[in-house]
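Note that one protein chain of the assembly has been removed; the remaining protein chains are unaltered in position.
Right after this comes chain A.
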Amino acid sequence: MLEKFKAENYDVVVIGAGHAGCEAALSSARMGCSTLLLSINLDSIAMMPCNPSIGGTGKGHLVREIDALGGEMGLNIDKTFIQSRMLNTAKGPAVHSLRAQADKQLYHIEMKKVLENNVNLDIKQGEVIELVIENDIVVGVVLSTGAVYGSKAVILTTGTYLGGKIFIGGVNYESGPNGLASSKELPKNLKNIGLKLRRFKTGTPARVDQKTLDFSKMEEQPGDERIVPFSFMNDHLEKKQVPCWLTYTNENTHEIIKENIHRSALYGGEIEGTGPRYCPSIEDKIVRFSDKNRHQLFIEPEGLNTNEMYVQGMSTSLPEDVQVRFYRSIPGLENSKIMRPAYAIEYDCIDPLQLKLTLECKDIKYLFSAGQFNGSSGYEEAAAQGLIAGINAALKIQGKESFILDRSEAYIGVLIDDLVTKGTNEPYRMMTSRAEYRLVLRQDNADLRLTQKGYQIGLVKEDRYQKFLEKKDNIEKEMKRLKETCVTPSMANEFLEKMNTATIKSGVSIYDLLKRPQITYEDLKEIDENRPNVQLEVVEQCQVQIKYEGYIGKQLKQISQFKKLEMRKLDMDIDYSKIDGLRIEARQKLNELKPLSVGQASRISGVSPADISVLLVYLEQQRRKRGDRDE
């Protein structure tokens, strides 16, 4: 029998110090709540147990949004990256995506430093084995040492630790990620308090020793010459970058894998969890896409002070001896030595349909959760949820209105709405195609979309806010100047001919000329005589807003349609089974999910447009009955 003792009280306790936990703890502390961040091992704070990079398509957008709201991820990767690339530059501005390779050790060290030096925030090594619940309200946590911490809110950010189990071929054992201890007691307790848990699976490839690789057989992939920072707070970054390397599998690799497929934990049937489709293991790729005779892989450095290299594209659950053989069948890896074998990991997480849009649990008040525990995958997805959970825990304690971003405001809104409204059957990864309004939700305007909101809730501090106002002001000024600056045919026609675009017959504004696809802002310098010195970020904004005015306008129109239903709020205590006209399935689903707005209700699977009409009429009836006509 564990001897319990009373320890301190906090406003917020965060369980787990991964990417979700760090953002959750920082946001709640920065918003004035005394916060305790607990981790099974303090040396694994902000650990990157899989790929050594932050950002990418969709994910880069998330990092920019976290930054715009006053989160830490963007700042931390800017301090610790060793290579930076803007992806998709050949495509439109909405899908440009920033990705940076991180020095993993450094990333951990820098994040830990920030946490340690943040006011209102304590960090402690300890394993939570129980939540203290009173009348469906969480009031504290119990550690394996017997310490009982009281708290007004608890945020679960347990990653892959809960009931973690690692698979390497036929070998499997209980473990958290990367050889760390798993959490065995807490999942039992969570089931006891009524949460519905399920098993998900993910995996990571092997790490190989740099000195055993032959890079002359691979293709070098350098970083960008012009480094674009993740954080709005950084204007310019100069750094020596290190390359990644590209190579391919071949028929021989595939033969070795096929011969040993029966030894894969995935195909052997030991794994019960659901894995993500977007990061299939190499055996999965070979079985499902048997017509492909090669698959590409990237060799990425894990840091500047290590020989370890990450083999992107080669996640597997085959046994270690097979891993060694097929890794060595790849050009440049013939003599490779594996420093950490690839593994698959299975863990407990919840069905996110049990959560509100604030990431608070519907059935247990003041209990929030974020990250892989909510069924997502990826550092950035975790951090984004952590931030929102931390914000909402703080706001709730302070008795303030909750903070929800909708699908037209941020990728974060899309992410959370997808999770809690539609649910997910595999670890959820952000993609730009999940956002309906992606022309508006660009990574280049995350600050313009969100910093004001971050300031209002008190997370964005004065320095950032002033910098933001200045940029906004500069954009407005430059837009105005471009509209008001006109050129005459005699000034412009020679230039226009040179640019292969139609000449003009009367005066035209620079603004209108910039709309032409053949002409960039930079080109126009030639005829834009008194152009002031304008920051690159300001130019970028003006250019995007002017050039894509038509398409952006189309989406803005769609957004105003969308907003109408989002504004129609639904009370949590509506009993949908009593609303005549709703179909049975809709009644059940609505009662189960308790959506916040008619808009959210319309995205629930099993709720039809006709049901939505019925709901609207019902709302109007209720309003009349209450007699408050001006709501």
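Everything below uses one rule, namely that contacts are C-beta pairs under 8 Å (C-beta built on N, C-alpha and C of every residue); 3 or more make two chains touch, one makes a residue touch a chain; residues count from 1.
By our rule, contacts and distances are computed from a predicted model.
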Undisplayed chain, where the name is taken from the UniProt record, one of "Fumarate reductase iron-sulfur subunit", "tRNA modification GTPase MnmE", "Sigma factor-like helix-turn-helix DNA-binding protein" or "ABC transporter permease" = "tRNA modification GTPase MnmE"
Which residue among A:V171, A:L469 or A:V617 touches the omitted chain?
-> A:V617
The one of A:L87, A:V132, A:L448 or A:M479 in touch with the missing chain is A:L87
Missing-chain contact among A:S433, A:Q456 or A:T503 belongs to A:S433
Contacting the left-out chain: of A:R277, A:K400, A:K461 or A:K498, that is A:R277
Which of these touches the unseen chain: A:K79, A:H254, A:K285 or A:R464?
-> A:K285
Of A:N192, A:N335 or A:S560, the one touching the omitted chain in the full complex | A:S560
In chain A, positions touching the absent partner | 50-51, 57-58, 87-88, 90-95, 97, 205, 277-280, 284-285, 288-289, 292, 294-296, 298, 312-313, 315, 422, 431-434, 438-439, 517, 548, 551, 554-555, 560, 564, 580-581, 583, 608, 610-611, 613-614, 616-618, 620-621, 624-625, 629
